[in-house]
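I'd like to ask you about the structure that follows.
All protein chains but one are shown in place.
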Amino acid sequence: MGELWIALLKAFELILKRDPEVMQITLRSLRIAATSTCIASLVCIPVGGLIHFYSFPGKRILINIIQTLYSLPTVCVGLLVFVLFSRSGPFGGLGILFTPTAIVIGEVILITPILLGLTLSALSGVNISIRDNALSLGATEFQAIWTVIREARFSVVAAVIMGFGRAISEVGSAIMIGGNIKGFTRVLTTAISLEIQRGELEFALALGIILILLSLVVNIIMNMIQQR
Amino acid sequence: MLKIVDLHHRYNFKEVLKGINVEIKRGEVFVLIGPTGAGKTTLLRIIDQLEYPTSGRVYFDGKEILTSPGLRLKIRRRMAMVFQKPVVFNATVFDNVAYPLKVRGYRRKDILRKVGKMLEMVELKGYEKRNARKLSGGEIQRIALAQAVISDPQVLLLDEPTANLDPLSIDLIEKLILDFNKKQGATIVMATHDMSQGERLADRMGVLMEGKLIQVGSPREIFYNPKNVQVAQFTTRNNILKGVVSQNENGITYVDVEGKIIEGVSSFQAGERVYVCIKPEDITLSLSKSRTSARNLFPARINLMSFSGPLVEVELRCPFPLLALITRRSAEEMQLRVGQKVYASFKATAVHIIG
Partner (left out) sequence: MKKLSLLGIIFILAFVYLTFFTGESATGSSSSSSRKERLRVATTTSLYDTGLWDYLEPIFEKKFNVELDVIYAGTGIALEYGKRGDVDALAIHDRVREDEFIKQGYGINRRCFACNYFIIVGPKIDPAGIKDISPVAAFKKLIQEGEKNPDKVKFISRGDDSGTHAREKKIWEKAGYEYDTVQKSGPWYIEAGKGMGPTLLMANEIGAYTLVDTGTFLAYKGNLRLIPLVRKGKELLNVYAVMAVNPEKYPHVNIKMANNLINFLISDEGQKLIGEFGVERYGTQLFIPCGRGKCKKVGCPTWKECAKPVR
């Protein structure tokens, strides 16, 4: 218990003193997770709309696959991205490995199933007549899909929040494809991992507390958007 | 304006529309009448491009709507539909009514102006900021109407727009529909099962039953010259009275209804509780107790008379309530008045007794 208290105090000390390295790591965590979430949302929400409204052969199987991928192990994604972007790999020439971009790619892959699946779920909850209504009132197909998405906005924002949560807590693939490089690809989660390795348990806990606080702040903001 | 040619539609292996052929003229109010499940909603949805018919063609202003993809959106934007149970978007009243203009790319200034005018017309002024979902049924229906009308459609489709509404709301909506028809010259196609509403609003009516368009014509034509029994039946109502069987002699059943005995034919035995059904058109009214072959003859007082097309519904008290349907001619010949004492008679064979 004593350790937890020390950790809590240390966390506040780090925040208040605005320890530069911790700030940098925190902002990087936020930036990478936010970028991943934005990219994934921009893709998954419209695609979710398309999947929901159009029938095609294998639709049911696709939805099953998406839901199975919710529990995609992060090490698998990390390994996949590593093998793809390593210099010996097909996309090696881009030199993306061990950069924040690689972490973003990994996180986007990880949260896409969640965002897609939850968006589909959200859209299923919308009254079927809404689309007919929208079309009848003169909307194009895309406008109608967008209108339904807007009707489901509460649940869709919830999906985005969930995606963000998943992204910011990512550690396995982030270490493997980011390299946890100080000042470049180190984020809160990977820093925690390192400090545990070094035996700095209280510092690791403190970073963990900061991570939770960060998630809390982001959540509060997202909730405000959700409520309006 | 609208021409429907040989329209068939199959849904879940059931043929819902069987060979519909009709032409609806520009600027007319065409009322589709028929019982629930006849296919009215399906027909309207097909016209509004929300469903593709199994076979047949629909023409809008001379252009076929169902096969020209580029034209489809344009045509759809010249029509509007108000659904039976309208669903409004989870947004403010203003956003809801502004929606058709937004999707058509109107400028903000124009939207503000038009929405304001429209809300006034449907008597929802001041409701702009309220959440549309939280309004009453009547208010939601008016929003739906406002949404449909605001884009100035050439064809307005309405599916039972006043079902489940209070009389005041019904009045308002009917007024709006007629206004829109007269002032904007819009063609109205409306589905309803309310005969009197059809009569009030229609230039022409189409009777849709079990997927077939049985008769098309002015309300007068349909009432005076119903094409078949079904049409005639649809335009009328039934009497259903509760009673107890007091006696049964070889099938002739005597049913005690509020102290009076009605004779019918059945196999129900004494003591059983039954319902007595008599079709209003099987009831004959006369001023005197003339000798008829009818076994049922009751003195009655006229409570109410409603003129419905070529027929008159006469509500009687015998003392049990009875609805008789007689022709206008007979009513006029007998000079029937409310409060008058008459004799209602009907044959025992016209009495259906059910358990």
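Chains here go by letter, A and B, matching the order in which they are written, and residues are numbered from 1 within each.
Here is the rule we go by: contacts are C-beta pairs under 8 Å (C-beta built on N, C-alpha and C of every residue); 3 or more make two chains touch, one makes a residue touch a chain.
These numbers were taken from a predicted model, which means no experiment stands behind them.
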item	value
Chains still shown that are in contact with the chain withheld from the display	A
Identified contact with the non-displayed chain, of A:Trp5, A:Phe53, A:Phe142 or A:Phe184	A:Phe184
Absent chain, residues of subunit A that touch it	20-21, 24, 27-28, 30-31, 34-35, 38, 86-89, 92, 95, 97-99, 179-184, 196-201, 221, 224-225, 228
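Here is the rule we use: only the chains that are shown with their structure count from here on.
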item	value
Chain centre separation in whole Å, for subunit B relative to subunit A (CA means)	54
Interfacial residue positions of subunit B with respect to subunit A in the complex	45, 48-50, 73, 76-77, 79-81, 83, 85-87, 89-91, 99-100, 103-104, 147-148, 151
Residues of subunit A that touch subunit B when the two form their complex	127, 129-130, 132-140, 143, 147, 150-151
